[in-house]
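The complex is shown incomplete by one protein chain, all other protein chains being positioned as in the whole.
Residue numbering begins at 1 within each chain, and the chains themselves are lettered A and B in the order written.
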Amino acid sequence: MSPEIGGEREVVRAAQAGDLASFERLYRSTVGLVHALCLRMAGNAALAEELTQDVFVRAWEKLSTFRGESAFATWLTRLTVNVVLSERRERRRREARITLADDLEPLAGAVQAGKPGEALDLERAIASLPPKARHVFVLHDVQGWEHAEIAQQTGLAVGTSKAHLHRARRLLREVLSS
Amino acid sequence: MNCRDARLLLDDLVDGAIGETSRHALELHLRGCVACRASEAQLRNLLAAVGALPRRIEPARELWSGIAARITAGNVVTGAFAERGRRRIPLGAAAAAAALLIALTSIVTAVLLRGGHASREGLASDGGARGTVAASLQLSQARSTCEAARRQLLTAFEARRASLSPATLKVVDDNLRIIDRAVRDMEDALARDPGNQELPSLLVTAYRQEIDMLQRAAGIPARG
Partner (left out) sequence: MKRIGILALTMAVAAVPAVAQQRVDEKKPAARDGAVEVHNVAGSIRVTGWDKDEVAVAGTLGKGTERLEFSSSDRRTVVRVVLPHNAHNVDGSDLEIKVPQGSSVEVDTVSADITVDKVSGETDLESVSGEVTVGGEPTRFSVKTVSGDVAITAASAPGRAKSVSGDIKLNGVAGNVEAGSVSGTIVVKGDAVSRVDLETTSGDIRFDAGLTKDGRVEAKTVSGTVELQLPAATLGDFDVTTFSGNITNDFGPAAKRTSEYGPGKELSFSTGAGGRIIAKSFSGSVHLRKK
């Protein structure tokens, strides 16, 4: 057990006991991960920020269910996917059409490594995928989940998940190579 | 193997999830097909680019204060109940609304109660299919009647907020939150596991409890 994980355990325990300052520390160390996932799953920066807040509020509510069987970030990631997918179900009717140009501006500041132009194009391209394909792509290729896990979280059948991934990859290849 | 099949199998190849026979056939095809080799290369490049994407993206603005505010206010409910701004409702309208909703909710409660009884019988003997269908129908009925009634009830309850004691207000608020959270958790679970036979009946129960409670809350006399 690395010292980092050991230290994290203490902070988590303190947060579980109700210490908001400890929870803020957890927030600081994981918000980048949560926000990145929300951004890529939702394809919309404003929504991603709202979702990020929802995730942490929900994490606070559900903190007692974290029993340290995985790293905190892993648990938080699952919770994030949960929140994003339920939010999507609730908002589906009210969701306004997303205009790519407006919503992707903030992504310009997101690039941290690699060839700037390429990374931005890729993020834009991912955001432009149809929703289900985008979700599966992000979970499988960005987050590294297996199809079985994706199926369980999204309610899709494993075969459907694979089909969405195939479609996402095909669309992305076309976008990037044009 | 033709190109169409090959393209479909490329995913499994790069994911390391391809069976021996298929791999053999695919590699054979790739050896002789420039177009598909190009597709493979593109796919691998794509995944490499994805791998290079940043793991963390900090939000553009500071989000913690909003989160902390919601946590400390205990204001962590979604749905209609989240709109908690003090609405100014003329007194006459509030009384009329209250009268209407009492009438409405007794109908609603009757519908849901009847539904509740039916589900009990449905699950009793044949224990399976019939119970499930009945339960799902009741659930959609419960959801839609709950949505309609809930909005009206909440309006009436909000109108009465000022005349209730803080202790009672807190009990009602806290318990509405408990039910809302329970409903949300169960609806999430049902969405991920749509074939689940037990969740619909638990959900109907929860919706019924919510209507009951809102009705009770809206009817609490002043100073309650």
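As a convention for this text, contacts are C-beta pairs under 8 Å (C-beta built on N, C-alpha and C of every residue); 3 or more make two chains touch, one makes a residue touch a chain.
The structure displayed is predicted, hence computed values, not measured ones.
Among B:Ser22, B:Asn45, B:Gln141 or B:Gln209, only B:Gln209 touches the chain that is left out of the view. Not every partner is drawn; the one left out touches chain B at residues 120, 124, 165, 167-168, 171-172, 174-175, 178-179, 182, 185-186, 189, 192-193, 196, 198-199, 201-202, 205-206, 209, 212-213, 216-217, 220-221, 223-224.
As a convention for this text, only the chains that are shown with their structure count from here on.
The touching residues of chain A, when paired with chain B in their complex, are 20, 23-24, 27-28, 31-33, 35-36, 39, 45, 48-49, 52-53, 56-58, 60-61, 82, 85-86, 89-90, 106, 109-114, 118-119, 122-123, 141-142, 152-155, 162, 165-166, 169-170, 172-173, 176-177.
The part of chain B that touches chain A in the complex is made up of residues 7-8, 11, 39, 42-43, 46-47, 49-50, 52-61, 63-64, 66-68, 70-72, 76, 78, 181, 184, 187-188, 191-194.
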